[in-house]
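All protein chains of the complex are present and in place, except for one that has been dropped.
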Amino acid sequence: MSETIELIDKYVVKYGRTREALMPLLQAIVEEKNYLTRDDMAEIATRLNISAADVYGTASFYAFLDLEKRGKYVIRVCKSIIAEMKGKKEITKTLENVLKIKVGETTADGMFTLLETNDIGWSDKEPSMLINHTPYTDLTPDKVIQIITEYRNRH
Amino acid sequence: MNQSKLKRSDIIFGKYTPTDYNVLEKTVKRPPEEIISDIIKSGIRGRGGAGFPTGLKWKYAATLKSDEKYVVCNADEGEPGTFKDREILLRVPRKIFSGMAICGYVIGAKKGFLYLRGEYAFMLPQLYKDLEILDAKLKELALDFSIEIRLGSGAYVCGEETALFESMEGYRGEPRNKPPYPVVAGFRNKPTVINNVETIVTAQTICKIGPEDYANLGTTDSRGSKLFSVSGDTPIPGVYELELGMTLADFVEEYGDGDTKAVQVGGASGFCVPRKKFAETIIGFEGIPTGGSMMLFNNKRSMYHVLQNFLEFFCEESCGQCTPCRIGTQQLRDGLKAIKDKVKDEDYLETLLGLTETMKLSAKCGLGQSVANAFKSIVENFTEEMVY
Partner (left out) sequence: MEQLIQLTIDNIPVEVIEGTTILDAAKKIGVKIPTLCHHEDLCVAGNCRICVVEVQGQRNLSASCATPATNGMVIKTNTPKIRKTRRDLLGLLVSEHNTQCTTCYRSMNCELQLLASEYNVDNNIFLSVLKESDKKIDRSSYSIEKDPSKCIRCQRCVRTCSELQGVNALTVAHRGEHMRIETFMDLPLNEVVCTNCGQCVNRCPTGALTERRYFDFLWDAIGDPTKHVVMNTAPATRVVIGEAFGMPVGTRVTGKMVAAMKQLGMDSVLDTDFTADLTIIEEGTELLTRLKKLIVDGDKTQKFPMLTSCSPGWIKFIEHMYPDHLGHLSTCKSPQQMFGALAKTYYAEKKGLDPKNIVSVAIMPCAAKKYEANRPEMKASGYQDVDAGLTSRELSHMIKQAGIDFMRIEEKHYDSIMGESTGAGVIFGATGGVMEAALRTVYEIVTGREVPFKNLDITPVRGMEGIREASIKLENCVEAWKFLEGVEVKVAVAHGLLNARKIMDQIAAGTSPYHFIEVMACPGGCLGGGGQPIPTNEEIRKKRAQAIYEEDANMPKRKSHDNEEVQLLYKEFLGEANGHKSHELLHTHYTKRNKV
């Protein structure tokens, strides 16, 4: 909790206390820990002098402002029609196997969360996915395994 | 792929150095009226898909008296199958920034915003570096203008300009009632010119090459060239700059895999054209206008699945505030499935087609209105695939 307050205070200095600061604030918290908690939103509401419900209503609108606990690395597999045509299903299955979780879940070690998302802007290089902000394109099952291994080896 | 019938162009990407702000420097020495006149003369219309004449937008904004005005560059490229703005942002960001600065100079805005979709956040470090170069240049030119980048967070509807303002102001990205239009009351309810990334860059390019050279490209109704995001069943997916006014037949001849059954022009909110209509279909404002998404489907593909994928997309990406869009999208998705599963009979397709008309007539914004496009064009051209 006190960590959250410190974090929010830091960003309030940067973005201010107006309503316009809300999105950058929420994004900054998500950038740090990949999701928003009830306490985060309540604290932000207090800082901006708006209601906690307003903060929640706004955050829940945006797909990338997660309100559920997420792993250190959030994987978002593109599920556009082009991605489907180019083998997205296999990519998701590979990820599920490698990570031993289903779409929507987080690994027990809190390292990875596997999600699907709408078009991420790489239809020329599908299948594709984002891991946090980084796009990975022209995916194959082998490539996916390699990418995950690399992420695991970072620790 | 010999003897292409398509007219290629290379005004967007061309030769590029990130520090070359010659066009900006020269342009801001000219009177604003002259620049507006050039943009109008060039005939360029908005490249995001809606096609409003860019010059008129700038002109109107310039005439308005206001303590604050804004230039907003819409980089919330979320239309399925579209990735041309990504290439612009990655390859020629300087052109975006100078285009915005020129627009600011012309309309009397001191502040510009680039609203970048969350999916493109990976570009931020480089964009900030480029912005530093711009800032130095603006200082040198004593031009009172600055650009701030605002990030989206995964919401397609924020590409709708008033939803984008809501998002920038810290609210849910729900489209506003119009009128008032952005040019009168946009960001922070101040006069705002909001242009798509490609529009801004093209306007900048027109300042460089002159309106005549630009107007010589394309056709009378669709001046200039445009970027196309080509994807799907094509051996050569990618971004291509082509003159407007081509037929879809010529396009497919060049980009198809020899077995093209349909092309979805303009993304999920665009139109599906079946093979038999390729020859008669012109890509441009006289035919099918497009933000540039060209998705090719060959005979192996189920158009039912294509449509269901689009409908699922709309069910998720509708902001949900208005009745026709929030519920209409669900009815189309569930209804189509019910027909396929024989829960509803074939006649129900007519009810659904009638519903798309209602959505088009009554939805609050372009998102809800355009769901009808894909649904109608796919269902009418591939009825059998929907039912059996």
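Some notes on this structure:
Labels for the chains are A and B, by order of writing; each one numbers its residues from 1.
To be clear about the criterion, a residue touches a chain if its C-beta (ideal position, glycine included) is under 8 Å from a C-beta of that chain, and two chains touch if they have at least 3 such contacts.
Since the model is a prediction, treat every value here as computed from it, not as a measurement.
Checked against the full complex, the one of B:27, B:318 or B:381 touching the unshown chain is B:318. The hidden chain makes contact, of the residues B:27, B:290 or B:369, with B:369.
When the whole complex is considered, the residue among B:236, B:279 or B:361 that touches the unshown chain is B:361.
Listed here are the chain B residues that touch the chain not shown: 155, 157, 172, 174, 177, 179, 314-324, 326-331, 334-335, 338, 344, 351, 354-355, 358, 360-364, 369. Contacts to the hidden chain, counted on chain A, fall at residues 38, 41-42, 45-46, 50-57, 60-61, 67.
One rule holds for everything that comes next: only the chains that are shown with their structure count from here on.
Averaged Cα coordinates give chain A a centre that lies 26 Å from the centre of chain B.
On the chain B side of its complex with chain A, the touching residues are 77-83, 85-86, 117-122, 150-156, 167-174, 229-233, 237-239, 268, 293, 295, 297, 301, 305-306, 309-310, 313, 316-317, 319. Residue ranges of chain A in contact with chain B, taken from their complex: 18-24, 26-27, 30, 57-58, 61-65, 79-82, 84-85, 117-126, 130, 133-135.
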